[in-house]
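See below for the structure under consideration.
Apart from one protein chain that is not included, each protein chain of the complex appears where it belongs.
On to chain A.
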Amino acid sequence: MVESSQNAINLIKKQSVSISKFLENDKLMESLKCYSLVLNQLRLGHLKPKQYYELYLAVFDSLSILKSYLYSNFISIDSNANKINQLQDLYELVQYSGNVLPRLYLMITVGSVILASNDESTPSRELLKDMIEMSRGIQNPTRGLFLRYYLSQMTNDYFNNNHPSTKEDLLFDLEFNFNNFTEMNKLWVRLQHQGPLRERDLRSQERIDLKILIGSQLVKLSQLIDANNWDIYNDVFLKNFLLQLIQCNDKISQEYLFDVLFQIFPLNFHLKSLNSYLKTLPDLNSSVSIDLIFKNLISKFIISKDEIEKNSLDFTMELFNFVDQFLSENKDYPIENLCSLLNSLIALNLIYKPSDFHIIDKIFNILNLRLELNPKKEKDTHLIEFLLCIGLNEYIDDKPNFYYNLIKCCGNFINVINILDNDSSLKIILPILNELCQSNKLDNIIPLNDSNDFNFLRNFLKFLNPVLSLNDFDISNPIIELLLKFINQLLFVNINIKHLRNLKQLNLKIEFILILKNWFSGNPNLIRIFYPLLITNFWKLIRYIDHLKCKIKNNENITEYCENQLKQLFKYISRCINDIFNYNDKTDIELIDLIFKLFLQTASISDQLMLNEVSYDFYSQSITLYEEYIVDSTPQFQALIYLIQSLQKTRSLYSEENYYNILILKCISHSTKLLKKNDQCRAVYYCSHLWWQTEISSIGENEELTKFDNRNGKRVLECLQRSLRVADSIMDNVLSCELMIEILNRCLYFFIPSNSNYDSTISINYINGLIELIKVNLNSLKLQESTIENNQFDSRISASSPSSRGLDIVEDCVISVDGNFIEYNKNFNKNSASLSKTNQLLQVPLSHFNRTCEYIIEQRDIDERFTMIII
C-alpha cells in the first residue's frame, strides 16, 4: 500500500513537470489531460490517512501550478469580463471529466480563480453554492473529507478578502462554511463504519488522524464570527452546531468538536451560551465521556481566569447544578467519570471561589449520595485516585490551609472518607495528615477560640475515624507518628497559658481535651499512646486554674468554681489513667510503669495544690498498682525509689488523718520485703529520707531558715541501721562492702546538718564504727584476693542483668545503680566466666571508699566535726 501511494506520488510529480511545460506554452487542454491522470491518483482506495494526506499534498502542489497559471493569465493582467467568461467556460469544460473526483478538484480550482477575480459581475455566490452542492458527489469518507478540505482551503482567500458587509452576506458565508462543516462531519462519522467490524479500533485511530481536517473547517467558521457578535454565534451557529453534534451521535466527533469549540471561540461566548452546552450534554451518545467534555470546558474557564469579571461568577453555580442534576438522573454513571466530573468542578471552584468551601462540600455531597447507594465499603481505585488528587491541584498555594478548610467545612468529604474501606481511607488520610504536619504555620492555623472552631476538631476526628479501626500498630506507624505530632502541636498551641484569658476559654479547652479523649477512647492502642498526652495537658490546666485561684482570692464564686474544676480535672485524669490501665495488657511492664508514674506525678501535683485527699488517693492507687502488678524485683526496686522520691517532697499529707505516715509505712514495709538483699538494703536507706524533709526552693523554703516539721533523726538512724544489718548479711562480701560504703555516704549526708536545730542521732562514733567495719572488710577482701585466684562469685556477677542507667565506670567494670557489677570491655559477649576479674571488681568498693575518705578530708576545712572522723 505504501508502495502504491509512493508510485502515485511519483507519477503526480512527473506529470506536474509536463503540466508546467504545457502551461508555459499556453497548452491548457494538454495540461488538463495530465491533470486527469494526476487527479485519478486520488481515487486510490484503502490508503491510510497519512498516505492519503501525502498524496493530497502532492496533488495540491500540482493543482497550484494550474491555479497560478490561470490567475496570472486571466485575472492579474486586467480584470476584463471577457477573460472571466473564458474562465467560466473553463469551469464548464472541466466538468466533462468523466470521473467525479477529478472533475470536482478541477472545478474547485477553476472556481477559486474566478472567485479571486474580485469582479462585481462575478456570480460568486452561485459559484460557491455550485461547488459545495456538487461536492456531494463524493460520498467516500476519506476522499470526501479531503475534497471538502480542499474546498475549504481554496475558498479561504475569498472569505478573508471579502468581509461581509451586511448580515445577509454574513449569513451566506456562515451557511456555506457550516454546510461544508456538516458534510465533513458526516463523512468523518461514516468512516467509522467502513470495513469489517473487527477493525473498529483501527477506524477510530484513522479518524483521529484525520480530525484536523474537520477541526480546521470549524476554525474557519470561528473566524467568520466576530468576537462581539454573540447573537450570531448563539442563534445561528451554535444552534445548528449542537443539532449536528447530537444528530451525528458519534463519540469521537462529539468529544473532539466540543473541545475545538471551546478552544476557538472567545470566552464570553462560552459564558453566555453555557446553558445551551449543558443542555446538550445529556443528549450526546451514551459512550461519550461527558466528563472529558466538561473538563475541557472548565479548562477553558480556568485558562481564561483573568478575562472573567469577578461579578459574573454565576456560571460556577450553573456548572455545579448541571453536574448535580446530571448525576441524579444517571445513577449508574461510572464512578471513574463521576470523579473526573467532580474533579473539574472542584478545580473550577478553587480558582474562582477559593474561600468558598461550602460549594466544595456540596460537590462532595454528590459523591456521598452516590456512594451511599451502594452500602458496601468502596474500594474503587479511581475514587481513591480522585480523593488523593484533590489537594494536588496546582491552584492551591497553601495546601495545609486548604486541607484545614476542607476538613473544617466539608462534612461530606469526611463522610466519603468514612464510606471507603479502611485501607483506602488510610491511604488518603496519610498524605493529608502529612501535609498538615509539614506546615510551619501549624500554630497559625489552629487556634480554637470559640466553639465554632470545634467544627474543625470534630470533623478532623471524624475524618480520622478509620484510624480507630487500625489494629496492631505502635508509635512507629507513620499515621500515628504524624497524628501524634499533629495532636501534640494542637494541644501545645491550645493549652497554652498565653491563650487562656478567661474562664470561658478555660471551659472550651477542657471541652477540647475531652473531645479528643472521647475520640481516642475508641481504640486501646490510641488510648495508650495519646492519653498520657492528654493527661499532661490536664496537668497544665490544673496548674493554670490554681494560678487563677491564687490570683483572684477575694472572689468566692471564682474560688469555688476553680475548686470544683480542679476536682473535676483530677477525676478526668484518674479516669484516663484507669482507662489506659483497663484497656491494655496488664502484664506489660512498661505500661504498668507508665501508669505508676502517672499516678505518682498526679499525686505530686495535687499535693502541691494542697489537695491532700486527692493526693492521698493517687498515692494509694500507685501503691495498690505496685502491690498488684509490679512483681519483678528490678521494677519493684525502681518503683519504690520513685515513690520515695515523690513522697519525700509532699507537704500536704500531714493533716489530721496522717496520710503521710500511712503511706511511708507502706513504703518502708515494701522496701523491707524486696527479694534481693542489695535492693532491700538500698531501698531501706533511701527510706531514711522520708523522715528528713529538705527544702523546696520553689515554694519558698530555705534550708537555713525554714523550720521543717518532718525531720526525725531517730527514725533516720533506725533506717540506716536496718540497712546496715541487711548489708552485713549479704554473703557477697564485695557487694556487702560497697553497700556499707554507700550507707557511710548516707550517714555523712545526715551528719552534715545535724549541727543545727534538729536532733541528730548520727554520731561521730557511729560513723567511725562504720568506717572501721568497712576497713576490716576491705582488708579481708584483699587477703582473699591474693590467695584465691579464681573466685567463684565473678561468674555470678557477669551473669547478672545489665541496666544502662547511672553507671560508674571503673576501668573495665561498671557498677549500676542497683548495685550489680557489669563487665565493661570490648569482648563483652565472650564467655567471661573464666577470666580473673576479682582484682578489678575489688577496685569498685576500694575506689568508692577512697573517694569518700577524700570527701571527709575536704570537709574538715568547712566543718570541724569532720576532724573527728577517723579514716
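Basically, a contact is a pair of C-beta atoms (placed from the backbone, for glycine too) under 8 Å apart; a residue touches a chain by one contact, two chains touch by 3 or more; residues count from 1.
Note that in this section contacts and distances are computed from a predicted model.
Chemist: For the chain that is missing from this picture, which UniProt protein name fits: "ATP-dependent rRNA helicase RRP3", "CHCH domain-containing protein", "Elongator complex protein 4" or "Vacuolar protein sorting-associated protein 26"?
Modeler: The record for the missing subunit names the protein "Vacuolar protein sorting-associated protein 26".
Chemist: Kindly state which of the options A:26, A:61, A:133 or A:858 is in contact with the chain not pictured.
Modeler: A:133
Chemist: Decide which residue listed in A:49, A:144, A:215 or A:466 touches the omitted chain of the complex.
Modeler: A:144
Chemist: Determine which one of A:84, A:100 or A:238 touches the chain that has been left out.
Modeler: Only one listed residue reaches the unshown chain, and that is A:100.
Chemist: Provide the residue numbers of chain A that touch the chain removed from this figure.
Modeler: 43, 92-93, 95-96, 98-101, 103, 133-134, 136-141, 143-144, 186, 190
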